[in-house]
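As you look at this complex, bear in mind that one protein chain is not there, while each of the others sits in place.
Chain naming follows the written order as A, B and C, and within any one chain the residues start at number 1.
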Amino acid sequence: MPGNSIGLLFRLTTFGESHGAAIGGVVDGCPAGLKLDLDAVQLELDRRRPGSTSLGTARDEADRVEWLSGIHEGITLGAPIAFLIRNRDARSSDYDALKDIYRPGHADYTWEGKYGLRDHRGGGRSSARTTAACVVGGAIARQLIARNGIAVQAFVSRVGDVILETMPADLSATWANAARCPDSAVADRMKALIEAVRAEGDSIGGIVSCMATGMPIGLGEPVFDKLDADLAKAMLSINAAKGFQIGSGFASARMRGSENNDDLHLGRVDEDMQGLPEGARVQRPAVRSRTNHAGGSLGGISNGEDLAFEVAFKPPATIGKAQRTVNKDLEEVVLEAKGRHDPCVVPRAVPIVEAMACMVLADHVLRQRTARMAALGAV
Amino acid sequence: MPGNSIGLLFRLTTFGESHGAAIGGVVDGCPAGLKLDLDAVQLELDRRRPGSTSLGTARDEADRVEWLSGIHEGITLGAPIAFLIRNRDARSSDYDALKDIYRPGHADYTWEGKYGLRDHRGGGRSSARTTAACVVGGAIARQLIARNGIAVQAFVSRVGDVILETMPADLSATWANAARCPDSAVADRMKALIEAVRAEGDSIGGIVSCMATGMPIGLGEPVFDKLDADLAKAMLSINAAKGFQIGSGFASARMRGSENNDDLHLGRVDEDMQGLPEGARVQRPAVRSRTNHAGGSLGGISNGEDLAFEVAFKPPATIGKAQRTVNKDLEEVVLEAKGRHDPCVVPRAVPIVEAMACMVLADHVLRQRTARMAALGAV
Amino acid sequence: MPGNSIGLLFRLTTFGESHGAAIGGVVDGCPAGLKLDLDAVQLELDRRRPGSTSLGTARDEADRVEWLSGIHEGITLGAPIAFLIRNRDARSSDYDALKDIYRPGHADYTWEGKYGLRDHRGGGRSSARTTAACVVGGAIARQLIARNGIAVQAFVSRVGDVILETMPADLSATWANAARCPDSAVADRMKALIEAVRAEGDSIGGIVSCMATGMPIGLGEPVFDKLDADLAKAMLSINAAKGFQIGSGFASARMRGSENNDDLHLGRVDEDMQGLPEGARVQRPAVRSRTNHAGGSLGGISNGEDLAFEVAFKPPATIGKAQRTVNKDLEEVVLEAKGRHDPCVVPRAVPIVEAMACMVLADHVLRQRTARMAALGAV
Partner (left out) sequence: MPGNSIGLLFRLTTFGESHGAAIGGVVDGCPAGLKLDLDAVQLELDRRRPGSTSLGTARDEADRVEWLSGIHEGITLGAPIAFLIRNRDARSSDYDALKDIYRPGHADYTWEGKYGLRDHRGGGRSSARTTAACVVGGAIARQLIARNGIAVQAFVSRVGDVILETMPADLSATWANAARCPDSAVADRMKALIEAVRAEGDSIGGIVSCMATGMPIGLGEPVFDKLDADLAKAMLSINAAKGFQIGSGFASARMRGSENNDDLHLGRVDEDMQGLPEGARVQRPAVRSRTNHAGGSLGGISNGEDLAFEVAFKPPATIGKAQRTVNKDLEEVVLEAKGRHDPCVVPRAVPIVEAMACMVLADHVLRQRTARMAALGAV
């Protein structure tokens, strides 16, 4: 059953196993006439790359995007945009010891239970390496939604018990440290914790927060394809993600309506940027919220406020400590894993969360073009 | 843009506005030859019905399912199963006062911003009344997955600060009280809290927990259509849902791998029940987990353990207290809402969470039939 | 497996068996703000209705559309438009004799071979009665594409050996005669042939031609979802259809390129009508064809010329003459069918062909809104 595509109108299909010839993807549905900055795409991929932060796996992949189709003289043709990334540093022999053993917390035996066989090398198709293709798709989507004035930024807001309590106004420091946290003092504590956990042969979980600014009113479908629902699916499709919340999220479970409701007032929103010269900005009066407990979505439809959501990631399953498990002969054994792995996924998950969010937003920006008879102002 | 369907192989399309002629749905993809217990479907719908618990809205709808197609002599034909539920107690005039005002926390102005016009009566298509069609679809799905030995049960685990700390072994008490909590003592405290909040003209949030037992190994696609991802989307598509977590979820953000990983051992799982006489149960040896921090899914694929996830619901937006808002003429006004509304949605959300889970599982049970060349043992 | 929907952005899902409670459908994706003339929808349905022409079956169904959702004060809400048509004159007992026998040329044993059981009454879901829901969907689509200046007209161009050699400039006479042929002299000969065939207890095939005027340049996707391909699928999904051709079609197999190519010249096309007052018409210079062997599509994309295609229908399978067949006990028997059936389907197929064409065009009109970055001139 096909399950390797995401999005309806802006649609990414990915392919590739961790230690196969290549990973890659096809973006189908990107409108014609989008001038793409391919260096910017590569830059985003570099941020996810193994080795991009001192906190990640030691696997070293250049991860250069090779463009195959859909772009002519730097501009999208309306045809599918295919790309690939070669697997170079695939030390598959590292995984020989894992060929016949099921690692706790991994998809080894669920994949095999599903399909009857598997590619054990580096996790095969279940490897987080496959998210590189999502980053490329997301980088294209980001350039598309930028034309509507939308920007997406994610950052690490928690590692274990180290928490970013206050979001800085300026998120630009996020990429300046290995922890991908916009507050450098908190980032230092996160780094120290991750290093300590690594030294113990253990791993640790965390949270990535994400926001989108410049949101119009009207993105999202009111019933099943709510903006929140599509974001939730996109986020839970990231390896190791175990939770999603938007706005006050789980905290709203203990709140009163009088506390959680966002009072409305008369404000302004940007008009659609599309077709306008870059930098131009036209605003119109609109209903706005005084607070943002909703996280930017009401009834599944964006309300013009910043989109704000969080994704929880579990600690990576591969650790150096001994674990009880079972092998292919269904014998109970003890595993002490080797190989190159992350002690904490959240720093490297930041560009992936951004990418998935950009794709969901691009999809809904295009969907919104068909929502009404009359020409659309806001999107 | 079509956004009123969910599922790929077991696919529900819903229709209807709160105060239109009817709501309803079409289930397309239900296999032929399923003997349906239509009374059981009605029973599930009754559990969601306004008035089904003393804690809900006073709107009184008989909510009788009228079956239109797809069933012949009690057995599914393989043809689409269409059904409708008439709107009877639609006191639309109650909403006249809301025709020109945007309610805080509601989809009024996002819908209008999206589509350029709206049906203001009772929230129109954005009303939670539309979830009745989901309950019918879910009830059909439940009967389908029961043939595979899968059972789904949800319950209220939190209302405000009243928390169900320990899940009882026996969940059967869930339907015996208005709070839909399997521990009657906790249920009483929840009821008291909800009544107190109602008396204040306020509302309160909560959490619904859900589990599925009898899970095979192998449900879910490994990349975008992970079982967790499809569940997250289905849950976030429920009105007022703001968060989803599976297994240790957000708690895993503060955990170590050595703590969160589930050790594996040699156990047993049920063989596929399909085709076997009801009640028959055949087991085979399989890899099993000693704990269930994963919540029943690894790498997006079910691992044979119970599925365990939670959904956070915000407090209902309609409250009796005065709120600052904006009207259609873009004037800032104060709203004091009237009408019949729930002080807390979680008791009535329980059957909806179950229904969405049943549909996601039915979809993946069918998808799994195409996963491999050889005949499937587990599904 | 769901197979009861057609279209991606303008999407119709149908349901219902010939002798069940009702047939109907759900249109999902119709943009908000379309003012619908519901009487015009009913008029189109009347044209397909059993008994609408003297040449059809004697089954008498009022076939009144009951609207369930998606329309408020005569205008589409952006929500799914659900409707149903009750089955009233369902003389199921007529079919008792057919319960245990497989009719040659019918889906009786293929349905049963597929699903393992069937509703034998009136052909169940395989009955052409289900196309009434398509006519309703098509009538909505027609009103949508009319806003883009597109009009669709079909007519009978052949019954047996009676052929409409020259298409009249004025097609308005099509609905004035029972044969649905715009040339009244040819129509008389068709009627005479059909009556003669009926008197013999036999049936006869025919061809429906269809054209769309006011076509923009740009509808259709260049690879798999070519306009021609989607039309072919839509037409072959009509009961009894056995062939589709566009432009010179099968005749092009014997032609030279120098003969079949359409020379180009500088002409004009209508600008997009959308948003303009009805009746307004603005034109711009454009590449046009001197002839129309292409039938209005090049490389799967409309070229601004009239769309022109034909659909071949087989003679109805149910005839009064004795036929050799097999019964449910796999005994070879002789069948002499009774019941009310059409001696020729093409007159009643005319509104169905139009409806399917309207839906394909509506789908592609909406798809075209997402084809490029810049605002679209032509569509």
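Assume a contact is a pair of C-beta atoms (placed from the backbone, for glycine too) under 8 Å apart; a residue touches a chain by one contact, two chains touch by 3 or more.
No experiment lies behind these values; they were computed from the predicted model shown.
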Per the definition of touch given earlier, which of C:72, C:106, C:147 or C:191 contacts the omitted chain? C:106
Those residues of chain B which, in the complete complex, touch the missing chain: 9, 29, 31-34, 78-79, 147, 222, 274-275, 366, 369-375
Residue ranges of chain A at the interface with the undisplayed chain: 1-5, 8-9, 11, 13-17, 20-24, 26, 28-29, 32-33, 66-70, 72, 75, 77-82, 84, 114-119, 124-125, 366
I need the residue numbers on chain C that touch the omitted chain, in ascending order. 1, 3-6, 8-9, 14, 102, 104-107, 109-111, 113-116, 125-126, 130, 158-161, 197, 202-207, 216-226, 228-237, 239, 241-250, 252-266, 285-287, 289-290, 293-295, 297-304, 312-319, 321, 323-326, 330-332, 367-368, 370-372, 374, 378
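Assume only the chains that are shown with their structure count from here on.
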Could you check if the interface between copies chain B and chain C is built from the same residues on both sides, meaning over half shared, or from different ones? same
Centre-to-centre on C-alpha atoms, which chain is most distant from chain C? A
Please work out the Cα centroid separation of chain A and chain B, and write it as a whole number of Å. 26
From the C-alpha centre of chain B to that of chain C, how far is it in Å? 38
Which residues belonging to chain C are in contact with no fewer than two other chains? 9, 29, 32-33, 78-79, 366
